[in-house]
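I'd like to ask you about the structure that follows.
All protein chains of the complex are present and in place, except for one that has been dropped.
Entry: chain A
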Amino acid sequence: MGNKQTVFTHEQLEAYQDNPFRQRIAQVFSEDGDGHMTLDNFLDMFSVMSEMAPRDLKAYYAFKIYDFNEDDYICMWDLEQTVTKLTRGELSAEEVSLVCEKVLDEADGDHDGRLSLDDFQNMILRAPDFLSTFHIRI
């Protein structure tokens, strides 16, 4: 954001909001889970998305963000939602389910068909880019 402006037009704000997970991020960090954040929640969000947050903390919140139905597991449906949001719906349904299957093959350690928090954290350990992408510069 520019440091010379203090009031933004609606178009300018729209131009800054194309993160496909913005609703989920708001839901995860808000207290009552409906997307309305207090100042403390806002600070929490930036604290977790900052450079100094440790990897495990980021992985924990990333897991919660990708868990769309909030049942503490990333199941097939959650994965399909994630892939659809990432590609803006431009992959065919067959390709989406193929990708989700391969993700489960690679990351599911206990072969129960979904990713638990431990599976997710193990997978994040193998991805050194995670720290630089799950990061908002202030």
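Just so we're on the same page, a contact is a pair of C-beta atoms (placed from the backbone, for glycine too) under 8 Å apart; a residue touches a chain by one contact, two chains touch by 3 or more; residues count from 1.
In the analysis below, contacts and distances are computed from a predicted model.
Enquirer: Between "Serine/threonine-protein phosphatase with EF-hands", "Protein YIPF", "Transmembrane channel-like protein" or "histidine kinase", choose the name on the UniProt record of the chain that's been left out.
Expert: "Transmembrane channel-like protein"
Enquirer: Even though one chain is hidden, which residues of chain A still touch it in the full complex?
Expert: Answer for chain A: residues 1, 3, 14-21, 33, 40-41, 43-44, 47, 49, 52-54, 56-57, 60-64, 66, 69-73, 75-79, 82-83, 86-88, 90-91, 95, 98-99, 101-103, 105-107, 109-114, 116-118, 120, 123-138 touch the chain left out.
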